[in-house]
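I'd like to ask some things about the structure below.
A protein chain is absent from this complex, but the other protein chains hold their places.
Labels run A and B following the written order; every chain starts at residue 1.
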Amino acid sequence: MTDNSTIDSQAQMLAMQKAHGPLLEVKDLAVDFTTDTGKPVHAVRSSSFTVYPGQWVAIVGESGSGKSTSAMAVLGLLPGTGHVVGGSIKLDGQEIANAKQKEFDKLRGTKMGLVPQDPMSNLNPVWRIGSQVKEALKANNMDVNHEKRSALAKALAGEDAAVKLKGNDDETFLGSKELPALMDEAKKALTAAGVTGDAFDKAVARFESEWVPGSETRWRVADDLIKAGVKDDDAWYLAKKYVIGSSMDDRIAGLLSEAGLPDAATRARQFPHEFSGGMRQRALIAIGLACRPDLLIADEPTSALDVTVQKRILDHLHYLTDSLGTAVLFITHDLGLAAERAQHIVVMYKGQVVESGPSLEVLQHPQHPYTKRLVAAAPSLASQRIISAKERGEDADALLDHKIADENELEKSEHIITVEHLTKEFKLPRKKEMFKAVDDVSFSVKRGTTLAIVGESGSGKSTVANMVLHLLEPTSGKVFYEGRDTSTFKAKDLLGFRRHVQPVFQNPYGSLDPMYSIFRSIEEPLRIHKIGDQKWRTNRVKELLDMVEMPQSVMGRYPNELSGGQRQRIAIARAMALDPDVIVCDEAVSALDVLVQDQVLHLLNDLQAEKGLSYLFITHDLAVVRQIADEVVVMQHGKLVEHATTDEVFDHPKMQYTQDLLDAIPGGKLKLGLD
Amino acid sequence: MGKYLLRRILQMIPVVLGTTFLVYALVFLLPGDPVKAMFGDKPINEAVAAQIRAEYHLDQPFIVQYFIYLKNALTLDFGNTFAGQPVIDEITRAFPVTIKLGLMAFCFEAIFGVIFGIISGLKKGKWYDTVILIVSLLLISVPTFVTGFVMQYLLGIQWSILPVTAGADPTFLDLLMPAMVLGSVSMAYIIRLTRSEISSNIAEDYVRTARAKGMSNGQVMLRHVLRNSLIPVVTYLGQDIGALMGGAMITEQIFNIHGIGFLTYQSILKGEANLVVSIVTLLMLIFVVCNLIVDMLYAALDPRIRYA
């Protein structure tokens, strides 16, 4: 396949872009939503950005910054009461800010495509994947025999022979019916051309992997044959004879396999619920690109996926859009990801563009205070552990020593939590064999330090957390707290254990009872353990609110009035109420915006320094680990694959899987110019 | 699929047994003497009464009576009425009329309920949406027998469009008004259900994705909004078949239709225990079978449900 990402083609692209002019030009865009009471809410105000053909432009911002709203305004798909109240949106010079839905129908699909955020809710559960791809083709009257290349791809093809596009006539797809015959003839042609042995096998293997019906075009078949040693004339003869257009089903399978879905013809007949998140996202990419739009709007296309899957999908999307010449408007909350993927960055804050420019420049020389703040907080860009203890004039090592000295006096072990050969099996519905969620995992948490368990979804990390918390009975293996086997605990011991080992859960919306006021929520553990009288408890709650830097006035409020980060701080205050020794944080910062996440991490770190807490920190995000953990345990498929200090894991990962995880950290390799 | 069906049928057995037992217990254990009822206002002849009791096993313990009944029911022998008619004959005579009435009511509520629901859901906030909503609220609020009287008075008496009552051997036209009355409340519920399903489906992410593909509004509505909204509506319709049979009791009373509802009510009044138990068992079987069909349909309409 072609790969035009060379310096030459870069320069050529630039010239092309200049000649063509902007593909999308948004000027002073303003979008309002009308509330129930009739008051307008300004979601986007005076925002401008420009996208050129073939370019990746990223809009970065936290939730509620107006980044998605801007993108949806471009597509004419503003939700509910949203409407454009000012400014202009020009697509290829055509004003569409206030276009009618009928006009948008013509633009969507062929001119603009969308890859939406949540792969779970964006495919209709009642239709087969293939038929949902087909809808896109049918809606735009796409000729499935021929491919429509984007304007940029055509322009590039016209000017430079190195880019091997040969006009519409040659962009005829290979059909599955002709494939066997073509393959036979190709083998004969190879033999005729005198290709034998290893070279022959290699060529055939290449044909088999490259010649995907519904995706491979005539000129590429010819090209493959020529490269394998077949004479030009013979190659073109074969290509013209056997590549004569594909059926609708071939094209659908072709599109899906272009998006990186293996065994696409079978997969196309399946329903969305039979797909994993990553596969659904690939199907959505296939849909978004089905009609070869000039502009693809990718609205946080991978934020719901595991990091390694995320990286693979974005790499593939990048490759696809490059080869098709598609421009991408990439919406993300992750500055590192934006800088890594896009040439141009637009930073939005509270509905406005606060800074924009070439991505590396913005990243290395942020000028607006908000951008500076973002750069400083981005976990993926941070290179070391937060050092709040040092800021207090205490050395982290000294703190540790101090703790250990204490222990010697009390003759306690150095390890506060020890896990030995922990295994958990679940019975899967309608299957005979047991599923091992956690398989023989051992580690221990040193007093006063943080141990992070890292893994992707399904790695069993949360199951470990629940077993440590004694919320789940292990199938085998033991959990020791202060050297005592927790499985032997009677009701009274268990209550004592609960007092010392506290959880903070992932979902800040779910872990606080919506019917409880903030005061009652924080007071609950004190009540359960019957500590103090009403007055004492009230004071204690006030103290705890101060500790997590929340105003005391929130006591009378309810969780639904607080933001995710605020709720998480309340959850931390609740966990701190009983003065615990250990806090188990199960993805405690995963659902939070970058800045808020940074704030909560600092809070956790400060508390650790102050109270000598030990943390068991469960996360999927290695970037966060670097900021908070002393030791790291990497888990995959229920097994412990690597256990080392944080620095060791980051600098000298021993296992390939750990390396993959590290590589997947977006923007991890970018250099920053922070003062 | 076959396995699933088998399991569902096996699951039905305890429900059917439980319900028949419940009804049987209600009819036979509660105060009131069917034999006494047989004599009506005449003085009771104890000797005859004892003979009748023996004949109908009324002198046996209750649980024995139940099993005798069950055993006979398996051979479609539901016993006799007090007048000596086999119960099964009474039922087969009355049933066709009710099936006709129920089918008409079902078609009425399904067709008009879905159509008005779609209109209302797609054109939310328009004046006809408001009119449809108010009418459906009224239909739900006004009890069936009142709706029946109003229609009788207006369509039958004032305007003389349709016959006021049906009588023994009703024609299609005779049953038209009763069917509308019988289906009216369910139609109103279907309108509301369809409408709320459509408005919640329109906000789904996959609808936005479909628009982003460039599909026309009509196509999006048809393939994504209506198709998905239909699933709960079909479920409701299926479950409603059983309810229609129950509702027929009132409607047949008002319009003097000699169907199963009329028969049930008359036999309850007369204390025809055998007849009551048999009819209730029959209705309940219809209900349970309808539920099974609905579940099958549901699985066909929604690929997420698996037969397992």
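Just a few scattered comments:
We take it that a residue touches a chain if its C-beta (ideal position, glycine included) is under 8 Å from a C-beta of that chain, and two chains touch if they have at least 3 such contacts.
Keep in mind that, in the parts below, contacts and distances are computed from a predicted model.
Its record in UniProt calls the unshown chain "Peptide ABC transporter permease", which is the match among "Multifunctional fusion protein", "Cytochrome c-type biogenesis protein CcmE", "Stage V sporulation protein AA" or "Peptide ABC transporter permease". Remark: the omitted chain is touched by one listed residue; of B:Ala49, B:Ile140 or B:Ile202 this is B:Ile140. Of A:Leu91, A:Met279, A:Leu296 or A:Leu329, it is A:Met279 that touches the chain left out of the display. Per the touch definition above, the residue from A:Lys350, A:Lys478 or A:Lys639 contacting the chain not shown is A:Lys350.
Listed residues A:Lys67, A:Lys424, A:Lys461 or A:Arg574: the one in touch with the omitted chain is A:Arg574. Along subunit B, the points of touch with the absent chain fall at residues 14-15, 18-19, 22-23, 26-27, 30-32, 133, 137-138, 140-146, 149-150, 152-153, 157, 192, 195-196, 199-200, 242-243, 245-247, 249-250, 253, 264-265, 268-269, 271, 276, 280, 283-284, 287-288. Along subunit A, the points of touch with the absent chain fall at residues 1, 3, 5, 7, 10, 14, 17-18, 22, 25, 36, 48, 50, 52, 260-262, 274-276, 278-279, 282, 306, 308-309, 312, 314-316, 318-319, 322, 340-341, 343-344, 349-350, 352-362, 367-370, 373, 458, 469, 471, 494-495, 498-499, 502-503, 505, 507, 510-515, 517, 524-525, 528-529, 550-551, 553-554, 556-558, 560-563, 565-566, 571, 574, 578, 595-596, 599.
Definition applied: only the chains that are shown with their structure count from here on.
Look at where the CA atoms of subunit A average out and do the same for subunit B: the two points lie 52 Å apart. Contacts from subunit A toward subunit B in the complex involve residues 75, 77, 79-80, 101, 105-110, 112-114, 116, 118, 121-127, 135-136, 139-140, 271, 273, 284, 287-288, 290-291, 430. By the touch criterion given at the top, residues 203-206, 208-217, 219, 223-224, 227-228, 231, 301-304, 308 of subunit B touch subunit A in their complex.
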